[in-house]
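Only a single protein chain was left out; the remaining protein chains are all shown in position.
As written, the chain order gives the labels A and B, with residue 1 at the start of each chain.
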Amino acid sequence: MSKRWTPILIPVLAVILGLLVGAVIIAISGYNPIVGYAQLWEGIFGDSYVIGESIRQITPYVLAGLAVAFAFKTGLFNIGVEGQLIVGWFAAVYVGISFDLPAYIHLPLAILAAGLAGAFWAFIPGILKAKLGVNEVVVTIMLNYTALHVTNALIRSIAKGDTTEQIAQTASLRIPFFEEITQYSRLHGGIFIAILTVIIIWFILEKTTLGFELKAAGFSQDASKYAGMNVPRNIVISMVISGFIAGLAGAMEGLGTFEYVSTKTAMTGIGFDGIAVAVLGGNNPIGVVFGAILFGALKYGSLNMPNPPAQIPEEMISVIIAVIIFFVASGYLFQWLYEKFSKKKGVK
Amino acid sequence: MDYVIEMLNITKVFGNFVANDNITLQLKKGEIHALLGENGAGKSTLMNVLFGLYQPDGGEIRVKGKSVKITDPNVANDLGIGMVHQHFMLVDTFTVTENIILGKEPKYGAGTIDIKSAAEEITRLSELYGLEVDPYAVVADISVGMQQRVEILKTLYRGADILIFDEPTASLTPQEIMELIDIMKKLISEGKSIILITHKLKEIMEVADRVTVIRRGKAIKTLNVAETNPTELASLMVGRDVVFKTEKKPANPKEEVLKVENLVVKDYRGVDKVKNLNLSVRRGEILGIAGVDGNGQTELIEAITGLRRVESGNITLVGKDITNLKPRKITETGLGHIPQDRHRHGLVLNFSVGENFVLQSYYHEPFSKIGVLQNREIYNYANKLIEEYDVRTQSAYEPARALSGGNQQKVIIGREIDRDPDLLIAAQPTRGLDVGAIEFIHKRLIEQRDNGKAVLLISFELDEVMNVSDRIAVIFDGQILDIVNPKETNEQELGLLMAGHKVDRDNHQQMLDQAVKKEGEE
């Protein structure tokens, strides 16, 4: 197996294997996998409405995946994207309903608020890791649920109910033209923000001294410290940027898809799916785009699977995504299989 | 002939690399058999095969005449083979007893561990073999010497009568080494047989009966120690004649570059490790710091380089006060640093060779402009240094991980020397390298000195300090105990100094006797 191709080969193999395993499970469960996958395909590409909705679903996935991947490049596991997204969502909607401003100020302000809220939520594990060496995985997990309960309480206090009013149209990401060409889907302009963010992050990581330092710290904190880099500062910067991106993902939901925020009994799942996106994309900004396209499209397209004649519960797709992640993460499995295979060949 | 262990034509292959190529090793009952070879020659692989951690790809192992298959360490234990590992295999958070009984625990009827009878058995063994330990102490809290005794007890507790010692003296003081040699002799007198893995010729001459030399995975020769000498062993080990002395001109020291005054530094646990230390290094000289690991060397270097906080005292570099400045500020003032642990501290292994060359200078022009990296400049520069320092790599884009140890060290040395620092700190610069790389590095250090720079060399290898330095400062318990001239000293004196016994030169012999006597009483 050529070293250079493994970062692409393994995800591709994993996706194929994941879909195959999914097909087997569907068949065992007494459904027809071919009909099911055909409906999945229809659910993604069937008409302009579902295409618009698929892109809409992909948008926060790009940002959530990018948030995870960026932190990972610096050696940090930001499992708190979920919580940062939730606070970002709330902040965006709060700004969206509380102010009366022209659109060219209101929308950027609401987006910025979401980013900053996410950044603040990620700053906490960042500073704890930088100053006290506290494991960020534990802190971010705990902050996810803290975010859930805190925003629920805030929503109840500002909305006197479980759902806020709609944001002002000056803060909305919706673009009438997009809605028209997609039969009034909820497709919004956020996809441009997502793509722009990917480009900026790619540039920071690959072309700047900041990216050089962040990656150095990701590979070896000791070596970067010995090279005179300020590792604690870099950890905080990395977490804050990651949280900012996660907050932007929340803005996509708050200002684009829903235009309001309501209390939640459970996580949105987007943040955790972001981990899947980053893993599939090899933590590379460009890879993340592909990961988000795949998982976002699968997630939205799966909503068509329960319809007749397939009648497969859409949760099947979460199972398939999980299986894909198992395969990608267990990269050693492929190496192991390859070695077994080539050894056998050698004997012949 | 009465062999307890026979390893016949052992071959072990990792991928394309032949670690052991048809090696034969035979251990007689009641002998100490040394296994000599450079780092990476295949000694540890061979012993891991014997201990069941690796499976051989070819050859046969016989224990007491019987052909055996050692599939895992349990089998080795059952055959009476025990291993004292170089990197102690001890669980820090466990007690001495827990570490020793792990995997072979005495139990009460209810299935819980009978710690008391275990501790009693350990005390019995420790008295029998003179291995003093505290069965209830937690391993993290005991000295390196005691940790080694725990390692030995682990094998004896399992009833081993064939003991493998893997580089056992690496982290011991000269006095602890003496004690260890006594222990080994005691073990032999109690009927045990020992394989001693080492690259130190002196130890072999002192304690071993026979020696097998290994080079590049092949067994070169087995000799009786009484019939050989260090020079012959060295050339067998390396494959050519070895010059023990490094060629160099006399030093020509000038003004002071580094001055350390009354320095106090704490370690990570908050314990004082450097205690009121004073030191100065001048242009045109190499100051060697000799000492046993753990006497404050690491903390001293980290304090000078700005990586660890200075509690009190002053550090001056080329006339500027650098006490508690940021590492980067100190580097820019004129410091180069070859860190002790090149994998962890010296290189970002997943970065390319080129990126590693600019690890200290990437933020400068021409390597970056307004925060944007200039890759063409970086790789032009890298190619220049690759040539200059003879770094064997496929290209500058190759990750540093892919290079051999010696070539990795050349990348670090190239990076640090090319920045033209007034002071170069080299910590254990040759550890784990083969003789060729060692010579290259020593030459570069001397060259740096001859160019009018100051060099501070920290090494745990006495030979290295004595060969390369112009002055030797002996560090003990966080202080410079004495500064000696390498031409006027010998290993015995340095060994005593390293153990904390200051020598009055007029009264040398008398002090020596007293010191030895005191050791015995302790």
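Following the convention adopted for this analysis, a contact is a pair of C-beta atoms (placed from the backbone, for glycine too) under 8 Å apart; a residue touches a chain by one contact, two chains touch by 3 or more.
Please note the rule applied: contacts and distances are computed from a predicted model.
One chain of the complex is hidden; its UniProt record names it "Putative ABC transporter permease protein YufQ", one of "Glycoside hydrolase family 3 C-terminal domain-containing protein", "Putative ABC transporter permease protein YufQ", "Urea transport system substrate-binding protein" or "YCII-related domain-containing protein".
The chain we do not see here touches A, B in the full complex. Among B:Gly103, B:Gly436 or B:Gly452, only B:Gly103 touches the chain that is left out of the view. In the complete complex, the residue from B:Asn48, B:Thr393, B:Gln448 or B:Thr489 that touches the missing chain is B:Asn48.
Across the entire complex, the residue among A:Val15, A:Val139 or A:Ala310 in touch with the chain not shown is A:Val139. The chain not displayed touches subunit B at residues 48, 51, 53-54, 72-74, 77, 83, 85, 87, 89-94, 98-99, 101-105, 107, 111-113, 154. In the full complex, subunit A contacts the hidden chain through residues 29-30, 77, 79, 124, 128, 132, 134-135, 137-139, 141-146, 148-150, 152-153, 265-267, 269, 272-273, 275-276, 279, 306, 311, 313, 315-319, 321-323, 325-326, 329-333, 336.
Basically, only the chains that are shown with their structure count from here on.
Subunit A and subunit B have Cα centroids lying 47 Å from one another.
Taken together, the subunit B residues at the contact with subunit A in this complex read 305, 307, 326-328, 331, 337, 339, 341, 344-351, 355, 359-360, 362-363, 368, 371-373. Across the interface of their complex, subunit B is touched by residues 207-212, 215-216, 219-220, 222-230 of subunit A.
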